[in-house]
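For this view, one protein chain was removed and the others were kept in their places.
To keep things simple, chains are lettered A, B and C as they appear, and every chain counts its residues starting from 1.
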Amino acid sequence: MIDKFVRSMAEAMNGIRDGSTILIPGFGEVGQPNALLEGLIEQGATNLTLVVNSAGRVLPPGAPPNGHVARLIDAGRVKKVITSFVRANSTAGAWVKAGKLEAEVIPQGTLAERIRAAGAGVPAFFTPTGANTLVAEGKEVREYNGRPCILELALPGDVALIEAWSADRWGNLVFRDSARNFNPIMAMAGRLTIVQTAHVVDLGQIPANEVITPGIFVDRILRVPANEPVLPGQGSNS
Amino acid sequence: MIDKFVRSMAEAMNGIRDGSTILIPGFGEVGQPNALLEGLIEQGATNLTLVVNSAGRVLPPGAPPNGHVARLIDAGRVKKVITSFVRANSTAGAWVKAGKLEAEVIPQGTLAERIRAAGAGVPAFFTPTGANTLVAEGKEVREYNGRPCILELALPGDVALIEAWSADRWGNLVFRDSARNFNPIMAMAGRLTIVQTAHVVDLGQIPANEVITPGIFVDRILRVPANEPVLPGQGSNS
Amino acid sequence: MSETAFKPLGRNGMAARAALDIPEGWYVNLGIGIPTLIADHIPAEREVIIHSENGVLGVGPAQEAHRPNPWLVNASTHRVTIRPGGAFVDHADSFAMVRGGHLDLCVLGGFQVAENGDLANWAHSATEAGRQIGGAMDLAVGAKRVWVVMEHNTKDGAPRILKHCAYPLTAARCVSRVYTSLAVLDVTERGFIVVDIIPGLSFEELQARSEATLHRA
Partner (left out) sequence: MSETAFKPLGRNGMAARAALDIPEGWYVNLGIGIPTLIADHIPAEREVIIHSENGVLGVGPAQEAHRPNPWLVNASTHRVTIRPGGAFVDHADSFAMVRGGHLDLCVLGGFQVAENGDLANWAHSATEAGRQIGGAMDLAVGAKRVWVVMEHNTKDGAPRILKHCAYPLTAARCVSRVYTSLAVLDVTERGFIVVDIIPGLSFEELQARSEATLHRA
């Protein structure tokens, strides 16, 4: 019987190696797999490349402890972020400024499409987004439909950490509202895809027409309590 | 109030011009918009390019009348098919053999990805599928991940004809089981997307987490009776 | 005429002015900042479908305090609702809407707009430590129309309506209309054409606050 559930965080994190590229979904904290990020902090892998929409929010004066991405950076575990936002006055921004963190900052749609391409077996594609901008530096340019387009490469992950609302033992997933965001495409693009789910359902309880991420993209699942997202105004610093 | 429903087939077909590229979903007849194809036959546009998974099934001895795609071809309305199947002993095969129909036969996954690329604003992409085969002839080759890959272009349609199971007035769609197939990506890739739906539902009746094709990809909707697919053994010749 | 005779539009004034021009049925992305305010100025009976790049199509008003849903936010990570007829999609599908040319309009904030339609709205120099691109480059290239809403001048009085953008570009030749605190300008083959000026301000006074040459409609 196929059963992708693991019994412990240690089992979920088993084998994540130094130097890995880690795909981390979430928009702010919505859809961000905070329990698995805690597990990764604990697990110890270092020299990581993080692929994450935002590498760090503004640190307000007297801010509460950093969010999970910032904590990984602050612990010196991250060599590079591939992201669409690095704010100057954030943990990531400070590390970049100090020359201790490499940042590849790219358009959010290009980030999403590169991840989807990795999951779909497309090694490279052209896009007009970013042409004639700093983003185009060093990239091949070719004209399509009368517009300059730049060549972008697929962005696979060694590991994808996923936050789901419900999962079954085959790994079929559904997400809650806008927590879907990067989760389905990162699940596709991870060589090892690890899921935290708030709810566990029996096989067949997710109707075949309503599955969002089919289990083929999922390797391991850990049940954790629902991960209520903290918003920036509430002290988030993801 | 937004209302994408049209009242007649004539209104649905209005403005389809000679020389158009028409996207036609369906796998066999499953998910194929036969009512709209009837409308197109009636409407009269000619010199068409059809993008369709299969350009014609085998004609068994004593076969019943041709399927809708074959009828368009047989009426001399089609200059080209872009497809993954042309069978020698089909209407399309006979027209190709006679030099009266151009056929671009490509891998099914490349067909799907080219259509999706058009809908997603990706003008071109590399893929390993078809490298080292007849499909690669005349195409740019570049190596990624140690494998030769060929450059494929987006495949947009002037018109997409879509078969849905349910639709609301904003154009949100769901499909029935494997009738989903090419419908969602062709809806994205059509400059004018016309839907036939078996059922009409109120706005909000399709939960936001269960919408398959959001209305942004839909222009016109016509209610028609459910299009029960005829299988090959039952005389289909799509 | 004294310069105190006119009153520049505030953030809500600019948002309200832009909202006037958005017809029923359009699919619209509203950028962070002033553009987000536009939604509040669209009459409830006019169906305009708001897209948020985090995968929400059909964004509704802010959540009521007694019905919180932390899993439903817009691109500004504000807690919002979704309208009946809305849809959640993943990030690739959300940007397929953007990049595939399916949005009728996006309204972005801006630092500078040039007379050829170039937009700069994400960085003040090529070397600053923070880089915040977000979805702006995708939206500027992908939407059918790009409008910009911004103060007509910087706090120091420097012009933002320019012959050429000085800041790093978001996208080239993308803007078709600009709503500022002082005017509405169309970007055309001829350059900027003045569509509308706030009461009490003359064409010449507007020109004096702009670097690019302005044209009368």
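Heads up, the rule we're going with is that a contact is a pair of C-beta atoms (placed from the backbone, for glycine too) under 8 Å apart; a residue touches a chain by one contact, two chains touch by 3 or more.
Since we're looking at a predicted model, the values are computed, not measured.
Q: If I consider the whole complex, including the chain that's not displayed, which of B:Ile41, B:Ile106 or B:Val201 touches that chain?
A: B:Ile106
Q: Write down which of B:Thr49, B:Asn181 or B:Thr197 is the residue touching the left-out chain.
A: Candidates B:Thr49, B:Asn181 or B:Thr197; residue touching the omitted chain: B:Asn181.
Q: For the chain not shown, which residue from B:Ala12, B:Val30, B:Leu72 or B:Ile194 touches it across the whole complex?
A: The one listed residue touching the chain not shown is B:Val30.
Q: Considering the entire assembly, which residues of subunit A contact the chain that has been omitted?
A: Residues in contact with the chain left out: 1-2, 116, 118-122, 168-170, 172, 188, 203-204, 208-209, 211, 214-217.
Q: Quickly run down the residues of subunit B that touch the omitted chain.
A: Residues 27-28, 30-31, 53, 84-90, 93, 96-97, 103, 105-110, 112-113, 115-116, 127-135, 175-185, 212, 228-232 of subunit B touch the chain that is not shown.
The rule we apply is simple: only the chains that are shown with their structure count from here on.
Q: Suppose subunit C were not there; which sets of chains would still be joined by touching?
A: Once subunit C drops out of the picture, we keep one piece.
Q: Using the touch rule from the top, work out which pair, B-C or A-C, shares more C-beta pairs.
A: A-C
Q: Could you please state the distance in Å, as a whole number, between where the Cα atoms of subunit A are centred and where those of subunit B are centred?
A: Computed from C-alpha means, the inter-chain centre distance equals 34 Å.
Q: Report the inter-centroid distance (CA atoms only) between subunit A and subunit C in whole Å.
A: 28
Q: Touching two or more other chains, which residues of subunit C qualify?
A: Expected reply: 82, 88-89, 92, 95, 98-99, 142.
Q: On subunit B, where are the residues touching two or more other chains?
A: Only 120-122, 208-209 qualify.
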